[in-house]
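All protein chains of the complex are present and in place, except for one that has been dropped.
Entry: subunit A
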């Protein structure tokens, strides 16, 4: 007799009974507060942003006076003028994401796998990872400005070691901006990867070894794929805010060859009072991030994260 027959098929597709009306009402009630919040603080502002992006200046009006219109040229103008900043934003965000992954994965692995079973050590290391959050984001970035300053220890040491040519500096360089981004968003990379690796069953690694996989191969074929949801979540949590960040570029950059789009939007809104351009740049940034992230998630095969 076949065992398969004896076992039967346990995984038959039972369809759930149709939801009753009262249950549906309960769902709506539970969703209510969240929906209201999202409409007030997300849908309405985005709508306002979209509208503003098409405004035109009031003829003969003051600086910062605009009237509703459907002036699509705002977009082409904004892109034509600021495309280097847009591209640079994505490039810097990409570099910061890669750097955070390279630094963050081993760190998460050490905490989750190497320190497994030592609760105290794990807790301590995790606290260290999130410790920077206890101080303000801006203060920390200003601190980096001090650390990378021309007359500070790091630059002096690098000059002395001839790792940095004597006429070069660190502050106000793309390197400083990417370093700042990496530093500021690193915990967002470490925590989701830690969560994924923490759940990793060490018996699977033994099974890999038992099936002739060397430790490297076991990492490549078992550990890495199983930590993928953490990696995808981490890269998104770093890339998205990094692409729109303007604090690092403002404080650690030099405004010319390090300007990021967030910085440009900030300047358009608050300094030049050019609301339509700022709004259209915001929309461009949002759409570009959505497209990039969508393509990335599709490629990495982790659609269930969405």
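Just so we're on the same page, a residue touches a chain if its C-beta (ideal position, glycine included) is under 8 Å from a C-beta of that chain, and two chains touch if they have at least 3 such contacts; residues count from 1.
Convention: contacts and distances are computed from a predicted model.
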item	value
Listed names "Phenylacetate-CoA oxygenase subunit PaaC", "Aspartyl/glutamyl-tRNA(Asn/Gln) amidotransferase subunit C", "ABC transporter ATP-binding protein" or "Cytochrome c oxidase subunit 1", matching UniProt entry of the absent chain	"ABC transporter ATP-binding protein"
Hidden partner chain, touching residue among A:157, A:204 or A:272	A:204
Residue of A:134, A:212 or A:270 in touch with the missing chain, whole complex considered	A:212
Interface with the undisplayed chain - residues on subunit A	1-4, 6-7, 10-11, 201, 203-204, 206-215, 217-218, 221-222, 225-226, 228
